[in-house]
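Removed: one protein chain of the complex. Kept in place: all other protein chains.
Coming up: chain A.
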Amino acid sequence: MSINVLMLRNLRKNIRNYYLYVFALVFSVALYFAFVTLQYDPSMDAVEGSIKGGAAIKAASVLLVAIVSIFLLYANTIFIKRRGKEIGLFQLIGMTKNKIFRILSAENFILYFGSLILGIAVGFSVSRLILMILFKIMGIDAIASLRFSTPALVQTLIVFFVIYLLIMLMNYGFIKRQSILSLFRVTSTTEGNVKKLSIFEMIIGIAGIGLILLGYSISSRLFSGDLTSMTQLSIAMITILASVIIGTYLFYKGSVSFIFHLIRKKKNGYLNIKEVLSLSSIMFRMKSNAILLTVITTVSALALGLLSLSYISFYSAEKNAKLYVPSDFVLTDIDDAERFKEALVADNLVFTEKKTEVILVDVNMEKVLGETPKSSGIVSKIMPLPVISENELEGIDVSPDETYFTKTSSALDNLISLKDEGPIEFKGTHEVIPQTYTTINKDAPILGYFTGGGLPVAIVDETVFERLQNNLDPALQKKSSLNIGIDMKERASVEQANDLFQNMNFKKGSITDSQLETKNNQKQNMGLIMFIVAFLGLTFLITSGCILYFKQMDESENEKPSYTILRKLGFTQGDLLRGIQMKQLFNFGIPLVIGLLHSYFAVKSGWFFFGTELMTPMILVMLLYTALYSVFAVLSVFYYKKVIKESL
């Protein structure tokens, strides 16, 4: 048989086994090519220009290369190992190692570059769709048109050619190390570690769960006010990271077998088929994949967390904009406002105007800061707060020794945890005015510029306001103490007004803000970040899903003799398949649940810095992730089904 015939036969035989590998390869190439095409496309200038998006996209493409190459190299180690026996056989019939290497390389070459070409084709055809999605997310009104980009093609080819060389290098090393002896070793080594659970393993098992719980519990107290200085915060964060990651590793290494061991012990030797196939098998096998599973869990938790946070931020853009810019437009300079109003009138746009005088006064909050007196680290007891008169707001009447506070932002709320009411003191330059305050359910009526983005606004009696005005500390005041809010009568005219607003020549350095613009900006920033994180996350999800699937392929082949025995004993294929479904539920479900839990606690500890809505965006992201991930579990069950069928 000539070398070419041998090669072609091998290829034909293997391609059926490796269709998922080919798929993953095509997929990686397509994603990468689409991504670089975007990067080189002129229509992306709009995106990149606004917000240093260019740097973000570049960094993402580097990460993408890292994920893809680690995946391809790892997948290759799995596949080359599976062929150890074949390589031994070739040697046994007298082929030199160099010749074997040439066969493998040629075979790989066809497979790899075939997929590469296919991937580029797919990548090009989907890149326009991806660009459209990106524009849609960011709310950019550009037509997504793409040209074939030669630099993108060259970059893709170079990257994947380098990965191919690395793969070849690895294969070369593997073949060099292979001896005919390994022919006889292949199967026997895998089962060597089936032993009774040792005390040491039990301790590891308990420690794993303990560490994870410890990390979770610290994370939920991270911003609750217990930890105040920056150093304490960073120590806490590092502790969380370390204990969760080490805990995850120990969990796979020991906890799973420990828990399963306890369940099995209860059965007192009498296992049904589901338990035989799931419990007893996973108990011994999950251990040996502990590192891989830890990496997959941690990175997917990270991706999930980032995706949730950016989605939370994106999702909350409108609410945030309303909080920061409470009117459609806010100006702080009378002349600016006059000119803008003239422009509006000229265009026949109807609006209402509301001028509010805002002064800043130091307020002693010592008695009302949250339970923990330690807060001094981050938050000082005396804060300069914006103060407005009761007359500025309709339907509000405050007595002279009373002050109302508007709501604080959710982020600040978590940090300083003000009491709902209590005594405070306004500290003017000449006099100190004691007051009792109550928090009312009202958002700040003035621009975030005055509130520092989230401090409460103090609403006081007109007389108190005058006294404070006579007592002003000039050093505390902003450049302007006027909040001029302009609201459009018709929602429909906001956009037109915004266009005017953007084209006005306001005074240099004067503060102006448009609600619509603020919202769009946040949507654009977060949209791009979300897009990039989702892109990377998806790549990671698919590649790690493939790796778990490949591992399961291997495992099913290893367990084939067991299926033979069980079928001889009279278990039907259906019985075995039900057991396998259970097994895959654990095999894929355990890392999934742990990953979701990790990201849940991570997001929960700090989400309020990113937006105003936690549950909906997070659950949406998690559901999507779970659905995509389950595809691989289902595929692996189909593979098992085939193996079971062939086992008798």
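The working rule: a residue touches a chain if its C-beta (ideal position, glycine included) is under 8 Å from a C-beta of that chain, and two chains touch if they have at least 3 such contacts; residues count from 1.
Just so it is clear, contacts and distances are computed from a predicted model.
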Answer for the undisplayed chain, UniProt naming, from "2-oxoisovalerate dehydrogenase subunit alpha", "Acetolactate synthase small subunit", "Class F sortase" or "Bacitracin ABC transporter ATP-binding protein", is "Bacitracin ABC transporter ATP-binding protein"
Candidate in contact with the missing chain, chosen from A:Phe23, A:Tyr172 or A:Phe284
A:Phe284
Who touches the missing chain here, A:Arg12, A:Lys195 or A:Arg491?
A:Lys195
Looking at the full complex, which residue from A:Asn272, A:Thr463 or A:Thr616 touches the chain that isn't shown here?
A:Asn272
List the chain A residues touching the unshown chain?
191-192, 194-196, 268-273, 276, 280-281, 283-284, 561-562, 564-575, 648
